[in-house]
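What follows is a single structure, and I will ask about it in a moment.
For this depiction, one protein chain was excluded, whereas all remaining protein chains were kept in their positions.
Chain IDs A and B follow the sequence of writing; residue 1 opens each chain.
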Amino acid sequence: MKKIWIYVEEYQGRINKVAFELIAKAKELGDAYLEPVEIGAVLLSNNAADSIEVLELYGVTDVYVGENCRLGEYCHTTYAPVLADLIKEEDPDVFLFGATQVGSELAPTVAARVRTGLAAHCVNLRIDEGGMMVADVPAFGGKIIGEILVPTKRPQMASVKPGVFTAKECGLPQASRIHKINLCALDRVDLRLVPQGTFVANTSVKPIEDADIVLAGGYGLGSQENWQKLVELAELLGGAVGSTRPCLDEGWADSEETMIGTSGKSIRPKVYLGFGISGATHHVCGMKDANLVITVNKDQKAGIFGVSDYYAVSDVNEILPVLIELIKSNKINQYF
Amino acid sequence: MSLHIVVCLKPVPDPDCYDQVTIDPNTKRIVRENIPMVINAVDKVALEEALQLRDAFGGKVTVVTMSLPSAKKHLLEALAMGADEGILLTDASFGGADTLATSYTLSKTIQQLGRVDLVLLGNESADGATCQVPSQLGEWLGLPHLWNVFSVEPMDERVFLLKTKYENGHKEWRGELPLVLAVSRELVKPRHISAMGIIKAKNKPIAILNKEGVNDLQEECIGLVGSPTQPGEIMIPDMSRSGERLEGSCEEMGLQILEKIRAGGIVF
Partner (left out) sequence: MAAVFNFSEEQEMIRAAAREFAETEIAPNAAEWDNQDICPVELWPMLGEIGAAGTFVPEIYGGPGLGHVERAIFLEEISRYSGGLGIALMTHHLPIEAILKFGSEEQKNKYIPDLVSGTKIGGLSVTEPSGGSDFAGQQCSAEKIENGWKLNGRKCFITNAGIADTNVIICKTGEDERGRGILSAFIVEKGNEGLKPGRHENKLGLRGSITGDVLLDNCIIPEDALIGKIGDGTKIGMTAIGEVGRAGMTAICVGLLRGACEDASKFAKERVVGGKPISKQQAIQFELADIRTEYEAAKALLYMAASVKDEGKPATTAFAIAKYYASEASVRGTKRCMDVLGGYGVVNEYAVGRYLRDALASISSGGTSHIQRLIIGGDTLKNF
């Protein structure tokens, strides 16, 4: 039976939601085969019970669990050998990882250990007529999409950024087969690299990928002062502020986590508002799946207009205060 | 304390030109002739870190690149920045290598350099951006590795304190040399190349190695042959939307924008 696995990134009982997105895609891939497939979730943790319950809501058929206190803090020196042993034992056909910061290190490490191929940060996955997985992988800042296949080696591995696929709860929880992973590898761990303390959270940042409306500011804003107007408008609209690389370099945006693009976040909010964004491909790749795209730029040739539903050719620094005033003064409610 | 640090560099097409990349309809390949090649920007961060560590503790910085023969000029640039010696791996049979084959070839080259204390790379390349080579290089070398390092603090001769960044926080690590580290762009600002550095670079050695120049290289592990991933079709995605231009005064356009936001399901 074909085994299509996804790696579940979990910390202190919280599962990174990319796992649910991957499960949905794994099931879609499984449907392409005309035979029953195993949709397996692989979880390494120091306390797995709650997570297993959650996974069952998403319709996995099997859960492979490695539970040990030494797996509480992620480190590739513990996680990768365990996963490599598991792969050798169970021989899955497909193994998907979230292209998170952890995944970007763990997936290639595992792929190297088992000498297989890994398609990085794919934007789509499908099964072709020959039953092989085909991954669509962006390059050149997303300007080019190339297909990648892993013709002979197994498992066929792929990593996918959060927000690319969509999760689907399957209604009724479905009991899965639980397998305990062989943890012998933990006896031979390379101690030359050891985590110090626990994960240090930065709680001040609200993840922009969770927001219904994202206001993205570009270099066209021109100054810290103008950036603050964007922040103010975001607050009034209950939205998150997204940024581009130049704004981070200028120090207007305070965190890399707000950067939208192929090197940053992929977002799919209900509404994306772009102010002073030129529309370079690498940024567009990060927001192209937003439901509604409205942009403002004073350059009538701005590329962003070609990927917008609505756009205004105007100086962002004139429009921002107007928008703020229209909301604060409640004038909008007089109009509709 | 003296450190031999190897820095892996990748020449990439200049990212400023990516929006103009096209695909030749006949050959179905990417047209890159008119795009200049530059050293991947975050690799320069890795090189700068290596130079600062060498300047603080003594030792040597070797830069390695696996690329076309024209990459010699990028090695010269790295030498002008302050590296001590360069190695260019170039051979037709290295072509088409994916990250596994690339990191394999790099690992065999590094293994014949004698004692190596640190291998530094940028965390991702501008063109492919797979982020995979550093971790896989660590695995081939049998060394611990870390991806996305934004802080490097030597504690003593053989132990470094490192910090890696995550979506909503960071982690600290204790690593014993030798280590492979993939650095993030915020680690350090690379120095500008100086005229003095350029003059000195002339006299620094650059070794050009083909596949015979690398010991113990197994043919089945290099190039396209050694790549478990294989490329298929390429295309330029169409992300366009039928933009409707809003007109009127600032206030009129502002009202229209807010109306559309409401229609989009946002309550405010």
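Throughout what follows, a contact is a pair of C-beta atoms (placed from the backbone, for glycine too) under 8 Å apart; a residue touches a chain by one contact, two chains touch by 3 or more.
These numbers were taken from a predicted model, which means no experiment stands behind them.
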Shown chains touched by the chain that is not drawn here: B
Hidden partner chain, touching residue among B:Ser194, B:Asn210 or B:Ser249: B:Ser194
Option touching the unshown chain, where B:Val21, B:Val42, B:Met66 or B:Ala80 are the choices: B:Ala80
Contact footprint on chain B, counting only the chain that is left out: 76-77, 80, 191-196, 198-199, 201-202
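Here is the rule we use: only the chains that are shown with their structure count from here on.
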Centroid distance [mean C-alpha coordinates] between chain B and chain A, Å: 22
For the chain B and chain A complex, residues of the former touching the latter: 13, 15, 18-19, 21, 23, 30, 98-100, 103, 124, 126-133, 135-136, 138-140, 143-148, 161, 164-176, 179, 186, 227-237, 239-246, 250-251, 253-268
Complex interface listing, chain A residues touching chain B: 73-74, 76-77, 99-102, 104-105, 107-109, 111-113, 115-121, 134, 138-153, 190, 192-197, 199-203, 205, 207, 212-213, 236-239, 256-257, 262-263, 270-271, 273, 280-282, 284-285, 288, 291-294, 296, 303, 305-314, 318-319, 322-323, 326-327, 331-332, 335-336
